[in-house]
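Reviewing the structure listed below.
Here the complex is missing one protein chain, while the rest keep their positions.
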Amino acid sequence: MYEFLAGLFKWVLASLVYSFLFDTIQIIRLTGWYGEKASACLIADDDGKTRYELKGDTVIGREGDCDIVLNNQFVSLKHAGITKNWRGFYIEDLKSSNGTRVNGRIIKKRKKLSDGDIIAFGPIKLTYRS
Amino acid sequence: MMKRNIRNVLISTVLLFSLLIGYLLYFEIFTKDTLLTSDYNRRLWEEENKVTRGNIVDRNGKAIAETVTEGNKKSRVYHGGASIGPLIGYNNKQYGRAGIEAAYNKELLGMKTKDPLTLFKQDILGIKGRGYDVILTIDSDLQETAYDAFGGEKGAAVALNPKTGEILALVSSPGFDPDDIDKDWEELKSGKNSPLFNRAVQGLYPPGSVFKIIPLSASLENIDDLYDLTFHCTGSTDVDGLKIKDYNGTAHGNIDINRAVEVSCNSTFINLGLRLGAKDMEEYAGKFGFNKNLDFDLPIKTSVYPGPSSKRELALSSIGQADVLASPLQMAMVASAVANDGHIMHPYIVKGIADSEGKVNYNRQDETYLLPISETTAQQIKDMMVNVVKKGTGTAARISGITVAGKTGTAEVAGKQSHAWFIGFAPADDPQIVVAVIVENGGSGGKVAAPIARHIISEYLK
Partner (left out) sequence: MTKASRYYRVMLFTLYLFLIICFLLLALRSTPFDPKPIYMGLGYMAIITIGFITMRIFALNGDAMLFLLSNFLCGIGLVMIYRVDEELAYRQFIWIAGGIAVFIVITFLFKYYGHMMNGYKIIALLSLVLLAVTIIFGKEHGGSTNWLMIKGIQFQPSEFVKILFCLASASFLKDHKQPRDVLIYTGFVLMVVLLLFIQKDLGTAIIFFLTGIVFVYTATGKPAYPAIGLAMLAVGAVASYLIFAHVRVRFDAWLNPWLDVPGKSYQIVQSLFAIGAGGLFGSGLGLGHPEYIPAVATDLIFSIMVEEFGLLVGLAVIIIYLLIFVRAFLSAMASNNASKQLLLTGISSMLAFQTFIIIGGVTKFIPLTGVTLPFVSYGGSSILTSFCLLGIMNSLSIGEVQ
């Protein structure tokens, strides 16, 4: 009886192992060998072409020091920050003058970003894609 | 830059592991099948324990190796003690298989296909029952008698029926009792006298004077006036500067071929050998089975007659020295040619295979293996061999009431005592049994080997 079970499940187990391997390869394809590749990015809404890759903590603002520099008078020097943890990417307003909106709503505390969210820094809109 | 170095290290590592993966795949596809059928694979044992192993019985149906079932436990019991060890072998989980137990393992387990694993996979449900019984040509009483005659000394004996080729006894001394294989393994493995080794079929020894049958045959068939020739023996023959002595330096004087055979005169046979030449010698040695691979029930070593490349070698080989090597089985075959009108019947040990109901599935047919000499030659040699026992070097083999024919041999071994040989058959007019005996480093063939042969023959013909 046990022999039958063990014999049956050996196929299952082998497939699980290879599925595991397959997933690993997929992750490597997506995020690079040691996680260096971006897994999410912000796309500029006006031309749809400019992509900002999000790797880790990103500061967005008008200041030259920022990771993403937005040249617009309504954008504060340090406008917003995007942080990454195990659950995903979060956006936080860094006490900007005009506020940061996600999908039209002003955010007060950290908000988790979902694929397709439109983030507005003043008049500039960027779409979050993962 | 270091990056380049690291890249090289990376490539080397990947290469290394790829090799490993390749090797594993190769192993899986090619190597493992032969490997798994090894006798040492204990997984096969697990499968095999589901089958009751067949018995090995002698020609009279007496069990030599049998599986005894006590309730749930099965054990293998052997009858015959140390006399049957090297022949029957053993079937042991830890130490593997040997002898008939190994050679006929598949039959004993009732397997027909080559791959035991597939076969057992097909039969997952339940026990297959019982394997086949292997019936031997051996007479176990004779086997024991022959073994006891050695008294534990190193040596071997082969006794066979010249008319059929059936082997009546195959003895290697000292032997071992397969019942004690677990207990005595360490001792046996490292034993000084190699008890696990089957000297009768695997031992190769210089045959010495028993080999003279070959130049004798060649001379009888190629030298017309052989009987009229007179040989002058001075006890020592000079061949290209090498002095070859007769036994004890005895000078036989002026003798004819009959007397030369009776006293085993080296001088005569050296002369004959030189006269026949290397080509003829090699040819006749081959006719009798030397340098030929015999298809046999057990693994054997082929006896060799290396083509002489010098006069000295030719001379020495004519008297069974130089690099000539013969197994006791081979010499028994030589004698059986003489005994059986020039025909050497194919020797065999396994008579048949029977299933558990006693129905015989396979019966070995007798067949001629070699035809080295004509009937006439055989008769001529036979007469000479009778005289060897009657009044020559082989008188120790005389049995009252039975005419025994034989040839002695005292093969020189560098630095040690000579091997004692005796080959012969009886009764001379209608031979029932051929015997070849060797006592390793035993000394004189006539003194040491002949009595053992006598013992065996008389037991059998009683």
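Letters A and B mark the chains in the order given here, with residues in each chain numbered from 1 onward.
In this section, a residue touches a chain if its C-beta (ideal position, glycine included) is under 8 Å from a C-beta of that chain, and two chains touch if they have at least 3 such contacts.
Just so we're clear, the structure is a prediction, and the values are computed from it rather than from any experiment.
What subunit A contributes to its contact with the hidden chain is residues 2-3, 5-7, 9-14, 16-21, 23-24, 26-28, 30-36, 39-40, 55-57, 83-89, 130.
Against the chain not displayed here, subunit B makes contact via residues 1-10, 13-14, 16-17, 19-21, 23-25, 27-28, 31-32, 35-36, 38, 40-43, 46, 94-96.
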